[in-house]
Structures are given as C-alpha cells and as structure tokens.
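The other protein chains are all here in position, but one chain of the complex has been omitted.
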Amino acid sequence: MEYSYYPGCSLKSSSKDYAESVKQVSDKLGITLIELSNWACCGASVSHIPEESLSLALPALTIAEADKYSRDIVASCAACFNRLKSTHLLLGKYPEKKIETEKLIGKNLSVKINVKHFLEVLFEEVKDWDSIIIKKLKGLKVACYYGCLLTRPNDMIKDGKSEDPRMMDNLMEKLGAASIDWPFKTECCGTSFGLSKPEVVLKLSGRILRSAKKSGAECIVVACPLCHSNLDLRQSQIEKYNNLKFDLPVFYFPELAALALGIDYRNLLLDKHIVDPMPLLRRKDLI
Amino acid sequence: MIRNGISQTLALEIEKRTKINVFGCYQCGKCSAGCVFSYLMDTPPHLLMRLIQLDMREKALSSNTFWGCGACVTCSFRCPREIDVLRVINTVRSIAIEERVLSRNNSLKDVPIFNEIFMNNIIGNEHVNEFLLGANFNLKSLKFFKDISLLPVLYKKDKLTARKKASTRNIKKIVEGLKGNNGI
Amino acid sequence: MDNNNQQTWEPKIYAFLCNWCSYEGADLAGGGRRIYPANVRIIRVPCSGRIDPVFILKSFERGADGVLVSGCHPGDCHYTEGNYFARRKFVLVKKLLEYVGIEPERFQARWISASEAIKFVETVKEMTENIRKLGPNTKLVKNIKEEITCQ
Partner (left out) sequence: MRIGVFICHCGTNISGVVDVVKLAESISHYPGVVISKENKYMCSDPGQNLIKSAVKEYNLDRIVVASCTPKLHENTFRACLEDLGLNPYMLEIANIREQCSWVHSDNPELATKKAEDLIKMAIARVRFAKELTCSKVTIERRALVIGGGVAGIQSALDIANAGYHVTLVERTPSIGGRMAQLDKTFPTLDCSACILTPKMVEANRHHLIKILTYSEVEEVSGFVGSFEVTIRMKSRSVEMKKCTGCGMCQSKCPVKVDSEFDEGLSKRRAIYMPFPQAVPNIPVIDRANCRYFLEKKCGVCKKVCPSDAIDYDQEDTILKEKFGSITIATGFDLFDHSAYGEYGYGKLKNVITSIQYERLVNSSGPTGGHIIRPSDGKEAKKVAFISCVGSRDNKMGKPYCSKVCCMYTAKHALLLKEHVPDAEAYIFYIDIRAAGKNYEEFVYRVQENYRVKYIRGRVSKIFEEGDNLIVRGFDTLSGESIEMEFDLVVLAVGVIPRKDSDSFARMLNISLDANHFVGELHPKLAPVEKNTPGIFLSGSCQYPRDIPESVAMAGAAAVKSLSLFAKEFLTSEPMISEVNTSICTGCLNCKNICPYRAINEEEIKDLDGKIRIVAKVNETICRGCGTCVASCPSQCINLKGVSNEQILAAIEAL
C-alpha cells in the first residue's frame, strides 16, 4: 500500500538511524512511503506553542498537503504523530475550529484521510510474520517504551488499553523477542524540557530506565526519536545524575524488525547509537 | 481574599475558546497526581482548575503551570470528568501571553525563552534544527556551556545536520494572520 | 478421668458456646476437618448472656483445667445485647478466679463468630498448650469420684 510519509524534523537530523531503519523495513515489506514534498514542522511539543490556533494550524498545513494525494499519512515520530492525529481528531470534532483553521492556513481540509504511526502500519500490513522472519530474536528481553504521546489522549494507536498498550509488545513477540511487563510504558520522559531544563529529563528518564532495568529488560524499544535521545543519548548523564548504572541499549522498533527480517545490520545506522548495542546483539547471537 | 463575588470571566473565555466547561471539575486531584511535572509547578493542574472556577485571574495567569507542563496529556487522558486539562492549561498560557502577564515564579523562566526561539526557528525554517535550537537557547538564557558535553558526541554521530531549508512562506503567513487576530 | 496421675493426665477444658455463633463456628471446624486437641467438652447455651458465673466456678470445682466461654462479637448478638451483659460478667469472674488463685490462663472469654472456625481451632490449641504447661488444676477441686459412684 502507498502512504504519504511525514518524517518530521528529528528524523532529518538527530535520528537518521531511525529514518534508515524505517526505510529498510518498508522497502523489504513493500510498503511504499512517499514523502510529502512540502511538509512543515508539526510544532511537536505543543507546550511550546502559545496559541492553540497555531498549534492546530501547523499540523493542518501538513494534513492539507496530504489531502492532495488522498493517501493516509504515516508518521514515525510519536510527537509528530500525536500532533497530527489529535489535530485531525479535534478538527473533526469541532467544525468551527476547522473553519477557523482553514481560514488561517488558507486551505480547505477534508479531514477524511487517516493519520497513522509507522507501528500501526507494520501491524496492519503484515499478517503473517512467521513466514517472512529469517532470524528470530530469541532470548532478547525487551522493554517496550511507548512514551506518553503514542497512546494519548484517545487510544491514539488503536490498541484498546491505553494505559497498557500491547502493539509494540505483540510485534516484538512475533519477532521472537520476550517483551517484559513493566509499569512505566507510557510514563513521560520529560522531553519537552530537554533543552530548557535538562535535569527534569534526567530525573524522569532515570525513573523509566530504572523501572525497565528492575523489571529485567536487556534493552528498550522505542517508537519515537525524542524518547530515543532521552534514553540513549542522555543515558550516561542520567546514570551520573542518579548514581546508577543501566547500560541499556535503546532500539527503534524497526531496527529490531530489520534484524529479524534478515536485513544486514551494517545497513542500519546502529553505530549512531550512543549506548553501544553491539555487545548485546552479539551475545544474543543476532549479528 | 475573595471579596466581590466570583464571576466567570476567565472560565467563559476558556469555554469560548475550547468548549470546555471547567465547572465540571470536582477537584479530585487526579490530574496533579498523575502529572510527573507537577513538582515543577507552583500551581498543579487541579489547583489551576480551581483558580479558574473561582475566577482568580491574576493568580491563574501568573502561575507557572503552563511552563512546567510537558504536554504529556496524562491529565486529560485520566480525568474522570473528561476534562481536557491540557487544553485548559494551554489556553491559560495563550491568554497570559496575550495579556503579557509575567510568571510570578522565577524557577521556570527559561521555558518561555526556549519557546520563543523554537517559534522563530519554525518560522525561519519551517522545521526545527535541533542544533541551532540548542545553541540559540544557550545564548539567550546565558547558559553557554549547558549540554556542551553532548556536543562532541552529537558531532561525531552526525546528529547535527538538518534538512535543507525549505519554503517558509506558509508558516510566516499563518503567524502574520495570528498577529492580526491576537497579536502574539 | 484420673486428674492426679501425671502420666495419663490430659487437660480437661469446658467450653460454653453460644448456639448462634461459636457453636456453629465449632461445627464449621468439623465440616472443614480441622484437627484440634480432643481436650475440649462443649456445652451449648442459647446465648453468651446465658452463661452464669456459677457454671464457670462449678466447672473448676469439678476438676476442669480450663474454661472457655464464647459468643457472638459485640454488636452481633443474636439477641441484640446479651453478649454485652456477658462481657461485663466475665470481667468480674476473671477477677474472682484470680482472687481464689486460679491462673488467669485457665479462663478465657472470646468472641468467635459462626464463620470463624479457624479462630475456634486456634483458641482451643492455644488454651490446651497453655494449660498443659500449667499442669492440672488443683484449686477449688472437690473429690468427685465417690459422688459419681453413688449415683
């Protein structure tokens, strides 16, 4: 199937590794992601946009762009996905907001196409994993971290239980990994303070890493570049701040999917990770 | 001290903008309980709701709730009265900015600065360059060496380049439009 | 039962149980096949309020090594408040027994409901153990042998 792809700012800068794994996996599975030529920043952390009209207008620009092609939009960043999807829902719910926004961006909005996260797409597109998996991720204990934005406010990913989402866990289990049960799946990592007040991130992300470690995870799987940078890039800072040792590699879910699908790990940009995942992967005989 | 009755000006303003009826809030405090950022706030979310109910405009607008909020949507998602607390918080911030009310609490003063840069970044670029964003922030907030330890790592891992500058016409237009309406 | 033969001596305990609560609790212990020492002899009374202090004294006099009285929990009396009166009386009995030199462990007043089989079993076990440690009751005891034979 063909989708309009909205990579978002991060995938173009700090998270090229994520972008690469999305590309590799979708190519392999024959999912066609056509990048929108004229997308605008979604305004990610809404908290930083003072005006609701603007916070709706930014994603609306992209939605309007996608309208042209009548294809569902796919985002791979949880924050972008959340902005696009909740804008989409809100505009559908309040017609007067829609009119206001249309005026502001000078374009009409159909609100008919869907907004999806790449995780949902993987889930919908592939029905039979067993037949295409080359290498089961046997014995890998993963903690699936959804972050706060993937599931809220309204079952953003259609998963039934927003406080205990299963979609990524199910995917991991299909890939042969063991996903652990843990209580911080949807706890916020504090991303919006990443620059203005990093100690907030150190505290909140520290709690997430600790919970994952305590629950027996060997690595964390994420679906968002912001989560990744907080848990991976800042992990050593967090360790210092909390005076704890984690050593938990953080993967994007398509990276693990790629490994299972037999894509050569050298095609993935795993070397961009700060916490080196290689020893773990070697230990588990996955590379 | 509340002396002259309690009107609903602020509540009505929020209702007009968001369709949210704040009088549905029964002050259970679940929003604040679930908010992992409430420790940063002088006014946790439930108390902000109460201030709005009591029409304590000054206190509400000068609170730092909306600077402390990380937009994780937990409060809205878990509110038993189905109040979209986050939208209320965002709306209070809009009003505060429009009316140029300053935070009475200094501890989160950096956040608005970051916010301004972020906006300029978007307007100038149509998407965010995280490096520029960080650098700019450090300059403005006079914290030159913050996060500096991450820089070499970022550089080495090629995490600092960004997408080529695209057309910024669209966003500029929106911002112009908004200035006409509310004057950010 | 030969009370003075240390070799074969087994503590003898009388239990006065309210028909509606503790007696049913004891029945329930049976239903659940909960094993406890065979030292207790149960006497059914309609209400703990029915238990006359005389019964308790008489039991000791006839060689009981311990006496348990038990009824419904306060507030749950089948007859609304009989157990309140019972409670007051038992406090006095306890004092009297101490006065005549009977060890306080030998007299126990408990509230055991119809559902508290385990509490009943535990109470009996505990009392039997404690009394075994104390040895036979010698205070107040009259020689009963002749009396039985003359009946």
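Each chain carries a letter (A, B and C) given by its place in the written order, and its residues are counted from 1.
Keep this in mind: a residue touches a chain if its C-beta (ideal position, glycine included) is under 8 Å from a C-beta of that chain, and two chains touch if they have at least 3 such contacts.
Just so you know, these numbers come straight off a predicted model, no measurement behind them.
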- Across the complex, visible chains touched by the hidden chain are B, C
- Of B:47, B:69, B:89 or B:108, the one touching the omitted chain in the full complex: B:47
- Task: Could I get the residues of chain C that touch the absent chain, sorted low to high?
- Result: 1, 10, 12, 14, 24, 26-27, 29-31, 33-36, 38, 41-47, 49-55, 58-59, 62-64, 77-82, 85-86, 89, 121, 144, 147, 151
- Touching the missing chain, which residues of chain B? 1-6, 8, 21, 23-24, 26-27, 47, 50-51, 53-54, 56
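Methods note: only the chains that are shown with their structure count from here on.
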- Query: So, what's the distance in Å between the C-alpha centres of chain C and chain A?
  - Reply: 71
- Message: Among all residues of chain C, which ones touch two or more of the remaining chains?
- Response: none
- Message: List the residues on chain B that touch chain A in their complex, please.
- Response: 17-19, 36-37, 40, 66, 69-74, 76-77, 84, 86-87, 90-91, 93-94, 97, 108, 110-111, 113-115, 118-119, 122, 125-131, 133-134, 137, 141, 146-147, 149-150, 153-154, 157-163, 166-167, 170-171, 173-175, 177-178, 181-182, 184
- Query: Hey, which residues of chain A end up touching chain B in the complex?
  - Reply: 8-10, 12-16, 38-41, 43-55, 57-58, 61, 82, 94, 103-106, 148-149, 152-154, 162, 187-188, 190-193, 195-198, 200, 204, 233-234, 237, 271-272, 274
